[in-house]
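What follows is one structure encoded as structure tokens, with my remarks underneath.
A protein chain is absent from this complex, but the other protein chains hold their places.
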Amino acid sequence: MDPHFHDISIALYRQESETGPTLLVHTYSSIEGAQQRIETLSATMATIGAMQQVEGAACQLRFSCGARHQLASRRLFLEACKLPPEGTSQPRPLSIFDKKSSANVTVSSLGNGVYQLSTDGDSEAASRRCSAITGGLAKLGEMESVEDGENRIAFSCGHAHDELTGLLLVRALNVRSTLREQEMAAARGQLAAPSAQKQ
Amino acid sequence: MATISDISNEFVRNEIEEYIEEPDERERLLTTYAKISPEMQEIGAALVDGQHLTVDELTQKALAAGTDALEVMDDGLIAAMQIVGIKFRENFIYVPEVLGCARAMKAGMKHIQPILSASGIKPIAKVVMGTVKGDLHDIGKNLCIMMLQGAGFEVIDLGVDTKPDEFLAAVEENEAPLMGMSALLTTTMPNMAVTIEAFIDEDLRDDVRIMVGGAPVTQEFADEMGADGYGKDAMECVALAKRLVAEAVETPG
Partner (left out) sequence: MTSRQRVMAALRREAVDRTPVCNPTSVATVELMDLVRAPFPDANRNPEMMARLAATSYTELGFDSVMPVFSIIQESSALGCKMQWEQKDNWPTVRMREPIWVEPDDIKIPPDFLTHPDMKCVLDAIKILRKEYGNEVAIIGKTMGPWTLGYHCFGVEPFLLMSLDDPGKTKLCLDRMKEATVQFGLAQIEAGADALTLPDHATGDLVSGEYYKRYLLDLHIELAERLPAALILHICGKTLDRMDYIAQTGMAAFHYDSKNLPSEAMSIVGNRISLVGNINNPETLFSKGPETVREEVYRNLESGVHLVGPECAIPLQTSIENLKEISRSVKDWHKDHSTSN
């Protein structure tokens, strides 16, 4: 429900077109201004997520790479809905200050959809946080680890999505379950002491 | 290794023999009860049987006789709640019977709590609990709270219809490392995700472990909304709470 416009319900629908998957921003509300609201929302998504509007359909969007990016597009929609309709929206930067490690985390685009995260903190904690944030970003963007580099991940579509990455980076700071997965992966194959096995 | 004959109280013996089928749990309870005094076993028997007046009377008697309050709580009440929890999980008893046992536990705790508070014994951890916004059901939450308190947690109960900013404020104010949300309606379940979003927006998500539960909630839904754990009943809630608190200690932030 849209708190910025009379609590109308707005949904994001996945659709298939001749050119590949698209997303449709839709409302069943017919109150005055509802259509403009969803057009504004679609435009916001296009700006902050670098999506393209399908020709002739103001509320239908696609990624230029032609891929679905399902989880990321859902997040993009939710973040766009939160923004007030008045005022301009801008893509998020590819760096962020991480309070936990008191350091800046920067995401560098290496081309072909590959991204490298780094921190300007030199403590063990900063390094651990950079790793966790990389994991968080990978999870949120459905990205894969790239083997030839630490904290390096890539979109499987092979295309750059800087705006999407900047958007997801904010939330990647708080995706803790990734850390648990990393610990589990690291612990695979190791016997745990009997005392550690009991609850 | 303890055996059934090591347990002096006949009612407790029968309960364990008849209802505790899982070998590990049985062994654990036998070991526990073999060390518990007959007086404490009597309190436990009364609790499992839902006899709140008897629990009240026997608790007072034990405390007056000089038994340590912590011993009465652990050996008399909490050990018995283990049996109740298992019976409930296995559908030997249902919510009315559990409420009866909870009433009995409260009857004992009302004499013990003031003593423990005065002695400054620290809880395992603080946990904030609430039913989410728009939901006025609290029976599941209350059962979980009772079990959590019994397991040594200090619970901050926000009640029903709890808005995200109320959860936020309670976690911050109490510096609680753990939070639990309950929902009974499919319409209010999304408010669990909304609350987790609020924690992320305030950059507090990493400061707290969040567990969820309630009749319509599932593991899949919990994972989808980014909760740290899901408990399908009050027993699982306690086990989950202990695990999450241990995690919080090992991997802060």
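Going by the order they are written in, the chains are A and B; count residues from 1 in each one.
Operating definition for what follows: a residue touches a chain if its C-beta (ideal position, glycine included) is under 8 Å from a C-beta of that chain, and two chains touch if they have at least 3 such contacts.
All of these numbers come straight from a predicted model, not from anything done at the bench.
J.: Tell me which residue among B:E18, B:E90 or B:E224 touches the hidden chain in the full complex.
T.: Checking the options B:E18, B:E90 or B:E224, the one contacting the hidden chain is B:E224.
J.: Among B:C144, B:M189, B:V208 or B:A234, which residue is in touch with the absent chain?
T.: Spelled out, the listed residue whose C-beta touches the missing chain is B:M189.
J.: Looking at the whole complex, which of B:Q41, B:T54, B:T67 or B:N142 touches the chain that is not displayed?
T.: Considering all chains, including the one not shown, the answer is B:N142.
J.: Just the residue numbers, please: which parts of subunit A touch the chain that's not shown?
T.: Residues of subunit A in contact with the hidden chain: 1, 7-9, 11, 13-14, 27-31.
J.: In the complete complex, the non-displayed chain touches which residues of subunit B?
T.: 50, 91, 94-97, 99-100, 103, 134-139, 142, 160-161, 185-190, 215-218, 220-221, 224
As a working rule, only the chains that are shown with their structure count from here on.
J.: Starting from the mean Cα coordinates of subunit A and subunit B, work out the distance between those two points in Å.
T.: 37
J.: Of all residues in subunit B, which touch subunit A in the complex?
T.: Residues in contact with subunit A: 197, 199-200, 203, 205-206, 223, 226, 228, 239, 242-243, 247, 251, 253.
J.: Hey, which residues of subunit A end up touching subunit B in the complex?
T.: 78, 99-100, 129, 171, 173-177, 179-180, 183, 199
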